[in-house]
Structure formats: structure tokens, C-alpha cells
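A protein chain is absent from this complex, but the other protein chains hold their places.
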Amino acid sequence: MSDHMGGMVLHGKIDLPFSYSAGKTASRFFVELRDHQRIMGKRCPLCRRVIVPAQLFCKECFVETDEWVEVGPEGTLVTFTVVYHKGNHHPKNVPLAYGIIKLDGADTSIVHLLGETDVTKLEHGMKVRVVFSEKRKGHILDIECFRPV
Amino acid sequence: MGRKVAIIGTGQTKHCSSREDVNEMELIYEAATAALKDAEMTIKDIDAVVLANMELFEGRALPDMWCGEGAGGFMKHAFKISTGGTSGTSGAISGYYHVASGLFDKVMVVGFEKHSEGNASSGMALTDPFWDRHIAAAAIGNFALSVSEYMADRGVTEEQSAKVAVKARRNACNNPHAHLQMPDLTVKEVLESPVLAYPIRRLEMCPQSDGACAIIFASEEIAKKRCPRPAWVRAAVTRHDHIYLGEVKKRLTIMRSLREAAKVAYDIVGIKEPLKEFDVAEIYDPLTYAEIAWYEALGFCKDGEGGKLIDDGITLMSGELPVNPSGGVISTNPVGASGTIRVAEGALQIHGRGGKRQVPDVNLVLVTGYGVYCWSDLLILSSRPG
Amino acid sequence: MDPLVAIVGASQTKFEPDKSYESIIETVFNVVMEAMADAGVNRDEVDNIVTSSVDLWDGRTASNQMLTEVVGAIMKSESRVAGDGLGAALQGIMAILAGVSKVTLVVSQCRGSMGVQNEISNWVFDPIYQQTLGLDYLSAGALQANYFMSQFGISQIDCAQVVVKNLREAQNNPYAQVKREITVDEVMNSPMWAYPIKEMDIAPISDGACAVILASQEKAKVLSIKPVWILGVGSCLDSHYLGDRDLAGGDALIMASKKAYHMAGITNPLEELDVAEVTAAFSYQELLWTELLGFCKRGEGANMLKTGMTSLGGALPVNPSGGMMAGNPITVAGLTRLVEAVLQVRGEAGQRQVKGVRRALAHGTTGCCGQGQYVMIVGD
Partner (left out) sequence: MEKKKGQDELLRITIHMKAHYRFPAGSHYERFFKEIKETGRIMGVKCPDCGRVLVPPRPVCGECFSKTEEWVQVGPKGKVIAFTSIYFPFIDGTTGKPRPIPYGAGLIQLDGAFSAINHILEEGDPEKLHIGMRVEAVLKEKREGNIGDILFFRSIEE
């Protein structure tokens, strides 16, 4: 019996599907992307903020949002990054650009992928425009990305 | 000693097998807004949030980051308690600590779970990788082992177990939030339902549910101002035991963690005869045999007389000590919320807001939480601050 | 008012990239025994245990149960905060103030080496609008870094200075995982992982655990010749959705620190604090958090560092332990900062000791970009 004990590691695998209810509000937001290629926000009756992407309730006033408001398709790039470090959880290969975009007519910004991955071509405050995916199924990735205008 | 603390509001969703119309954060929002309405408060009044669930059932990490806002935690102190099956009661006990410590005055505790979003085997695939993952028996298999010991030691019969199932599923009919409601279930039907793990039958076991439950804890002066009949927290005790089934032998027969927690809590409040002094008990009953065993551990009767208590109808709504007017965990089991639901159901009995399941003039309520193999939480709620 | 809770014992493991030469339960048992010895208490005197760990980082459902035996919780009152160690410390403090505990053991453990970090942190983002974009702590941190640096004219070199300062001072910290003097150029030349964050701007992931023993006022006076008193605590949760947050505004940290300072009677942190241990998973965060903690005006964080004010010997040393650049044990990070703060107040921080420490600040975060903020002030 070898006496030396050192660093035995058990390799455990997790391979499990999870299926999340989007909820009434997010479902409507996704249906609008899929069927009408529209980005919809929802307005809080108290603070009047148009929340994008649409949420059931306004977290500051803690009341349900009510009025659906179309926003975009253009907006300003609040901030951005380009990811070069690969990860299995990425929706596509690196380099992968993310941006936070304040769409025209919205009071909150949306975080999403950017079509431009050359960081020298990205600037804070620049105009960007939504690009919808060819195949849409009611999902946040029905928006393919936002491209500089 | 810490400050006096009372529960002044509770809120629950309609627990069911799957809520397709809300995501996890919105499920919590539903319970939280119901509790605010019950306590006639707005979210501005709340100064801290405690969440409780077993996040791997939905595959999440740090869900309090996403779901904290659902409980009104935005720009407030908010964290999550997760201890296993006892998460719901441990979350409530943490809410009690928050207020009793003097650091917070009005705390929202929300227990929640959305089992429909995970899958049945996710619980099994994520147990102890060295010792438990190969035995695919899940909670029911582990319980069945202890039931065989308990039946041999205390002579509990399958009929007595079936009576507990009938009590639970009929009581649930008076509870608008309960998941499973079977108004005319009979002992015969229970005994004919398929055996999942000998001797436990399907109708004797708890379901998996989507559901959330919110409780508002308040300091003494706020409770007196805001609530006509606050439910005062007179004791909140936790005891954990071994985590290997092979170490907690005769688990149901002995259940030392619950006996110890009860002894400590009874000493604090000065309770000598629990069966007589308590007006209602909301016991965390994942299965029927456990409820009978815990009558004994809680001192409602002498050891070995648990079965007799149900035979004599002592714990029915019409009995001396109604147990689980809500229908219990056997009827409703969103795991992270199951403990919180017990505390909420106990509190609303004192508030007098029990509706069709209200027991007349309730002053003293016993609440328990259960988890892992032999972990116990126990709270005592009273209409008097003590 | 008179402080009612003190820390009477503290311990931390050496932080290492991979501690799989021993099991988690052995690591935790050793650090718990050390904390108890430091406090001069045995297991029976501890009447409450609070642990902190997160299931998905541990790869197990209700992973807290594996610690029950080795934190002495059999037949004891035990609970687990699923988040940063400072959350568990807060739960312990509240249990003592609530009068249900006299001596509470708080333990935090995490093994970065067990899983792929960015894949795990992807599961922290809400599954509806953010997770499937592939976001993780790195990409979210990069969005915050780029926004903060562009808003206040902070350069990548300023951030590299943070790494240089921390690794220089980590030399004095026997528990540090990384002990190597480096230059600004080395940081600037390390591969870009997520613009503007380069590999060496990232606190290296590590395995580790730490523990503190809390005691009520009366018990602390009996137990310890040098109790370290909890003077102020503050905690706050910012918005989750990245687009609904001012990533450089730091409202949650401003709120949390305001509360902690108010309790501790601090009005000018730069003058009244003697040392600060801050949880910065990326170099830019030390600059951002020190500004939001009110150590300087907004945008002045980089200058404060350049002038040596936050180095050992400066006006307000920040992370004399090397902070997380010396090792990032993820959910253990916040409690480790508290352990360092305790050692500083007790004058037991060895070569990294700041002179004459009477007030120390410990800071922790949960979630991405410091969404959840914890601030604790301790003192003699």
C-alpha cells in the first residue's frame, strides 16, 4: 500500500439543463424582437422612467410598470470592452465586444454585444444601431449586436 | 438581551408545480408586495432584506444579486442564507437577528424556490461527490431507511402514516396558497398509492413546488404601532447534527437536534407541557412518518405514542393541538420557502388572518424547520411580547 | 455609544493557487483551531458558528454541510451566508447583539482551483437578459473599468501602479500567494484579456480560508488582553442589471461607508482611519473604491497612489497586505481583509505593520463590479 498520500483529485462533471421562465414582461419583449424587430421599454407610472429591456416592475418605486414604449433603434455607446480571453460560456469566439447602450427614448441602458471588435474604432458616446439576427426565436440574442453608425 | 421583535406582515404566492408567468425575481416580488400590503407598509419602510433558497436547484450562483431587487433590496443591506432544507427557517431566524440586534428596524425576509426551472435529478447529481453521488436514492430513499428503523423501534403503522397524509391534504383545502389540495382523500386511497421507496408511498411524500413566502419583522415600538396583534418572536433556536446518514442512527426515533432545540426554546419561554400550552404548531413535515416522530421529539407525547396522537385526532383542526393548519410541507414544498412558510403560517394564526384555516384565539405557536439529515430550527411565536 | 462586539481571535491560511494537497475540511479545521487558539477559547465556549461559501463555487448542493464537523457545529447553532465572508461576520455580530450568542466563530472558505472561474461567475448574471450574452466577472469588470477610467481620465499606467504597489508590499505578507516585485512595464506588456484589463491587472485566483472569533463586550474583556472592537458596519446592494447602474458612481459603496462611518463616529476618513484593507479583484477597483470611500475627491485616486499616500508609511496605507493582488480567494476575500485589519489594530502585522493603528477599515464585495458592498470599521 503506497504510503505517500498527495493531492488526489476527484474529477466531477456537471451536465444539467435548466429552463427559466422569462415571465410575462420579458416574453413580450422577446416576442417584439422576434416578430416586429422592435426594442420595447416599459414605463414606470410613478417616476416615468422607460426601463429597457422591459421589466415587470420599477425597482426604485417598487410598482409595476404599465406603458410599453418603443425605443431605439439607435442609441449612444455609454461604455464598451473587447474580450480577448476565451471562455466556453461565450456565445461566439473571441475577440468579443460588449457595450452598454443608451437607446433613444430609454432611461436605462441595455447591455449587449457590439458588431465592432477593433477597440480603436470604439469610442465612448458614439452612435450605434441595432442589428437583428436573421433567425430569431424569442431570445435576447434575437438582437445580433449593435454596430457603430 | 436583544430588542423585542415581532412579525407584522406575511405574504405568499399561489404555490404550484410551475409558475410560467413569472421569473424567479418576479415570484419574489409577488410575495414581497403581498407582505407589504398585509403590514400596510411601502418598500421605503424596509431597511434590510434577507433571502433564503437552495440556489443550485435552479442552477444559480449568488441569486441574491439578481433577485434582491424583487424583495425591495435595491440600495439596502441584502444577503442570502442557505443552509439546505432549513434555509427558510434559518432565513427567518436571521431576520429576527437583524432586528433584535438593533442594527435594523423593519426587515423583509423572503424564502423562495422555483423547482420547475431545474430538473428532478439536479439535486442528486450535486450531492457529496465522494460518498453519496453513486447512490441514486435522493431524499426519499434516505428517509425510507430511517422510517424502517423508526417503525421497528416505535411500532408506527402505515395506517397512522396515511392518516397524517389525509390530515395534511385536507387542511390544505382551507389554504388558498397551498399547492396540493385533496378535499376528500381517504386513508384507503393513500395506502393504495404507489410505493416510491418502501414503505413510503407517493401520497405520503412532499411535492416540488414553485413558490415564495415573505415575512416582515419589526422592532417593538414599530410592531405595536403598525400591527393590531403582532406575532412576537419569543425564541429562535438552531441545532445541526452529523451530515452522514450512517452517523445519525435511529434518526427519526431519536432526532436529538430537534429535542435539544425544543428543550432550549421551552426553557427560554417557560413551557412545561407543550401539548397543552401551544395553540397551533406548524411543523416542517417532508413526509408523514417524520411528523409522527417529531410529535415525540417535541414532547407532545411520550416516546412511542406519536401514532396514538394521530389516531386520537389530537392534532386535527378539531383536536387539542392542530398541527399544520396550512397543509404543511406534504402539501407545499418550494424548498427554500418551506421553512419561511411555516413561520408565516404560524404568525398569521396569531394575527388572526388565517381565514378558513384560522384556529380560534391563538396565543402561542410552535414552528420548526428541518434539513440535511438531522438539522433542526425551532421558533416560538406569541401574542405577548414576554 | 460603547462598542458591544469585539474580535478576539483571527486566522488565515496561506493563499495558494492550488491547495489540493489537502482537503477543504482539513484546511478549514486547521484555520478554525488557529483562530480558537488565538482567542484562547475551546470548542465548548463557542456557542454559534456562521460559515460563508457558495454552492456553485464548491460544486455541491448545500455545500455548507461539509464544514459542519470541522467548524465544531455538531449539536450547535450554525448558519451559512451564501456570499462574502463579511456577510457571515455581520450575521455573527447581529447574533451577539441580539443576545443569542456570546462567542461566535465566523469561517469562510473557497477553492478557486476547483472550477473555471469565468464560467462559474457567468451564472451570477440573470438568465433572462444577461447570462446568455456570455458576461462574467471579467467582461463586466472591463465595462466598469473602461467607463470609470474614461470618466475621470485615469490611464492604464495608473492602474499598473496599483499592481506594482500591492506586489511590492505583498513581500511583507507571509500569507500572500504572489511575492514578486514587478515593474509597470511588466504589467503593461501582459496580454490584454478584456480591454482595458490586462492579465496582471487581475488579482490571481487562489485557494484559502480564514476565520474570526467574535465575542460580546463582557466576554471579550475576559478573554482577550487586546480585543479589537467593531465600531461601524455598513452594507448595501446596487442594481443588478449593468445597464441600470452608474458603474463609476458607486452609490452602494457610498451608502455602505456612510453608514459605517456614522456608527464609528468618523467624519473625515483620511484623517481618522489609520489603515484600509480593500477588496479589489482588478487594479482599477482599488482606485475606484478608495475614491468612493471618501479617502480623496473623485478622480484623485490615481494621484493619491502616485504620491505614496496609500503605500506603507503614507498618510492612509491601503492594502499593506498586498490586498487581493497577493491572492484572490473569491468569497473569502472580504473576511481576509477583516483579519488583516484586526492584525493591524493589534500591532501583530509583522513587516506590513502600519505604525500606531487605532482605526482600521475592512471592505468586501459580492457579485460583479462590486454590486454588493460591505464596509466594517474596527478599532482598539
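Per-chain numbering from 1; labels A, B and C assigned in written order.
Heads up, the rule we're going with is that contacts are C-beta pairs under 8 Å (C-beta built on N, C-alpha and C of every residue); 3 or more make two chains touch, one makes a residue touch a chain.
A quick note: this is a predicted structure, and the numbers were derived from the prediction, not measured.
**Q** In the intact complex, which of the depicted chains does the undisplayed chain touch?
**A** Those shown chains that the absent chain touches are A, B, C.
**Q** Given the contact definition stated above, which residue among C:I7, C:V70 or C:M192 touches the chain not shown here?
**A** Of these options, the touching residue for the absent chain is C:V70.
**Q** Please give every residue of subunit C in contact with the chain that is not shown.
**A** That gives, for subunit C, the contact residues 19-26, 29, 43, 56, 59, 68-70, 72, 74, 111, 113-116, 119-120, 123, 127-128, 131-132.
**Q** Using the touch rule from the top, list residues of subunit B that touch the missing partner.
**A** Contacting residues on subunit B, toward the hidden partner: 20-21, 59, 120-121, 124-125, 127, 129-138, 140-142, 144-149, 152, 194-200, 242, 244-247, 249.
**Q** What does the interface between subunit A and the hidden chain look like in terms of residue numbers?
**A** 1-2, 5-24, 26-28, 30-31, 35, 88, 138-139
Here is the rule we go by: only the chains that are shown with their structure count from here on.
**Q** Line, ring, star, complete or other: which describes how these chains touch one another?
**A** Looks like everything touches everything, fully connected.
**Q** With contacts defined as at the top, give the pair, A-B or B-C, that has more of them.
**A** B-C
**Q** Report, in whole Å, the distance between the mean C-alpha point of subunit A and the mean C-alpha point of subunit C.
**A** Roughly 29 Å, centre to centre.
**Q** Counting only residues that touch at least 2 other chains, which ones in subunit C make the list?
**A** Each of 59, 127-128, 239 in subunit C touches at least two other chains.
**Q** What positions in subunit B touch 2 or more of the other chains?
**A** 23, 59, 69, 74, 126, 129
**Q** Under the touch definition given earlier, write down the residues of subunit B that touch subunit C in their complex.
**A** Going by the criterion above, the answer is residues 1-3, 23, 25, 49, 54-57, 59-62, 64-66, 68-69, 73-84, 90, 93-94, 96-98, 100-103, 123, 126-129, 236-243, 256-257, 260, 371-372.
**Q** Which residues of subunit C touch subunit B in the complex?
**A** Per the stated touch rule, the residues are 54-57, 59-62, 64-66, 68-69, 73-83, 87, 90-91, 93-100, 120-121, 123-128, 233, 235-240, 251-252, 255, 366-368, 371-372.
**Q** Which residues of subunit C touch subunit A in the complex?
**A** Going through subunit C, the ones touching subunit A are 20-21, 59, 116, 118-119, 122, 127-130, 132-136, 138-139, 142-147, 150, 191-197, 239, 241-244, 247.
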